[in-house]
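As you look at this complex, bear in mind that one protein chain is not there, while each of the others sits in place.
So that you can tell them apart, the chains are marked A and B in the order they are listed, and the count of residues begins at 1 in each.
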Amino acid sequence: MTSIAPSAPLDDEPHSVAVGLGTRAWASLRNSPLTVIGFLVCLGLVVMAAFAPWIAPFPEDAGAVVKFHQRLQPPSAEHWFGTDLVGRDVLSRIVMGSRISLATAVAVIVAAALIGVPLGVIAAYRGGWTGASIMRINEVFLAIPSLVFVLVVTSLMRPSLPVTIFAIALAWWTWYARLAYGEVLSLKEEQFVDAARTSGASDLRIAFGEILPNLTSVLIVKTTLDLGYVILLGASLGFLGLGPQPPAPEWGTMVAEGREQLPDAWWLTTFPGLAVFAAVVGFNLFGDGLNDILGGRD
Amino acid sequence: MTSSAAETEALLDVRGLTVGFTDVDRSSVTLLRGVDLAVHRGEIVALVGESGCGKTLTTRAVLGLLPTPPLAVRGGEIHFEGIDLLAADGDAWQELRGRAMTLVPQHPLSSLNPVFTVGEQFFDLLSFQGQASLGPVGYWRPRLDRATRARHRAATIEALKSVSLPDPEGLIERYPAELSGGMCQRVLIAMALLSNPRLIIADEPGTALDVTIEAQINRLLLTKVREQGAAMLYITHDLGIARELSDRVFVMYAGSVVETGRTGDVFARPRHPYTRGLLDAVPRLSSAPIKGIRGVLPDPKTLGSGCAFRFRCDYAIAACAARTPPLSQLSGLHASACLRAEEITL
Partner (left out) sequence: MTMRFVVRRFFELAVVLGGLAILIFVISRVLPGDPIRYALGPNASPQQIEQMRTEMGLDESLPVQFIRLVEGSIAGNFGRSTIPPFGSVGIDIATYLPASLELAFFAMILAIALGVPLGVTAALYRDRWPDQASRVLAFSGVAIPVFWLALMIQLVVAFRLGWLPALGRIGRNVAPPIDVTGFYLIDSLLAADIGLFFHCLTFLVLPALALAASPLAMIMRLVRASMLEEMGKDYVLTARANGMPRVLVVYKYMLRNAFSATLTIVGLLVGYFVGSAFIVETVFSWPGLGRYGVRALQFKDFNAIVAVTLVVGIAYAAANTVVTVLYGWLDPRLRLSERK
């Protein structure tokens, strides 16, 4: 009020700045270094998994190798994360193990989304008897905690990577069905759906052509967050001895193996656990940031 | 502001109140641009303006309840009974709120806590109003004392009766969701009048209600305020109500007061083009077409100095963009913030 600005032309009406998605994304990125950190961790994990044999100092240690002369060595310049009971390099095993974790996570999410989303969309869009039965079945799957469900399924089969993926996906589709169900239920009443219906589009077309694309951002966020949670669940399974079996360098299995060497060889449990933690934090931070950028709810 | 006598006698005296916030892109946005406002004892003052002009923000600043952060008072003074509240610490305000100045809110249905009964909310008010702090012992003592409970219950019933609510005994047990908007507003008025405040701030108390209920509520407010000899700052965008109710009026535009004076004077002879525009925009029961004000409220982000109304004003000249015109006295209590107030005829 005090400063005298150069007089503006009279017809110069103040305009509000149009804030596009790009601007908003940039602003939220700049205001949240955490999102950037999350993104970098995720990127690092993908790179690590892709180039594991080249990154790991001793890639052969991922298998059933025995190097007794260097067993249970604490972290050193040569073995950053130490060596295990039979002398394998823990860092190499963690790097190689990233392939297992990432493969599990991606496979589970793809399968779960492919099963869950269409079922949820159909349940919400069709409603009635079909919708009710889909959602009742869904509720039954949710009647016991995911971890317990997955444990039971794997234990009754022979634990292995495919079984882990199968079991987790079998539990996980319910979340996608629920999410799609809730979203579609609210979208169904929107005007653009009415418009499509009036213009004579078929139910199938409306449900998957008109409504489903609106779920994209919600699904992207959910998928990112879930990649972390599936890694966590997979590792828990491994820890309880029901994941991919040794000598597979599964992170949870490694923690379980290292547990027997506590409290002396602390590095055997600490580093694989940290790897799980870092991966989950990464996907969490990144997913949360995506949620802000894509304008999702808290 | 208008005369030296008014300065010493004013119950509430707001001078140059400036409120703003820092946006995500670190730019500074000013929402209240030096508001001048005064309410004298026992007087009914209307504060009028379009939605978004800063009326509600002004009331919140006066009550010391701005959401800070993000908002912050950047300058100005708020005097209540001679005390500069912005210079005093927060406790001074806490002693005044509810006792010396209270609020009748805009949205009666959501202004009572949904999870407690009416009686419970009165009980808390009667027990703890104006206290700066409260511990668990202090909280439970009145609740466990039978005499206090009986006294508070009687006081609650009395208060509910005084605003003509039927069946006050039953009402005590009710939850806000069981009441209509009009009933909620009566309850809220009863709460606001509970300890004979000197200033009642009514922030569009009838806007959310049906027209007939709104009229009842306004009548009730007016009666009670006169009865208690309190002053009222009545916020509204409805010029008809302002004219009917108030002794004096303040017209706000884009975060500052552009005209003030006795209600009769301002409405009969507006001295700011914006006030003229507002009056012309009031629908009448005649065939005359309504004239609106062209354009929209400017965005506070991009509004620099100069008269904020110049973009919409038929009388704007180059000088209007040069600096923000201050509120200057024309005659008696009448003041306008238009550079050309003296030369143009509205």
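Simple rule for what comes next: a contact is a pair of C-beta atoms (placed from the backbone, for glycine too) under 8 Å apart; a residue touches a chain by one contact, two chains touch by 3 or more.
Here the structure is a predicted model, which is why all the values come from computation and not from measurement.
For the options B:63, B:78, B:165 or B:183, the residue in contact with the chain missing from this view is B:63. Residue-wise, the contact with the chain that is not shown comes from A:153, picked out of A:115, A:153 or A:201. For the chain left out of this panel, the touching residue among B:74, B:97, B:301 or B:323 is B:97. Touching the missing chain, out of B:124, B:238 or B:280, is residue B:124.
Residues 34, 136-137, 139-141, 143-148, 151-153, 155-158, 228, 232, 235-236, 239-242, 252, 255-256, 259, 262-263, 266, 269-270, 273-274, 276-277, 280-281, 284-285, 298 of chain A touch the missing chain (whole complex, contact as defined above). By the touch rule set out above, chain B reaches the unshown chain at residues 60, 63, 65, 67, 69, 94, 96-99, 102-103, 105-107, 110-117, 121, 124-125, 128-134, 139, 175, 177-178, 188, 191-192, 194, 201.
Keep in mind that, in the parts below, only the chains that are shown with their structure count from here on.
Note on chain placement: the centre of chain A and the centre of chain B lie 51 Å apart, centres being C-alpha means.
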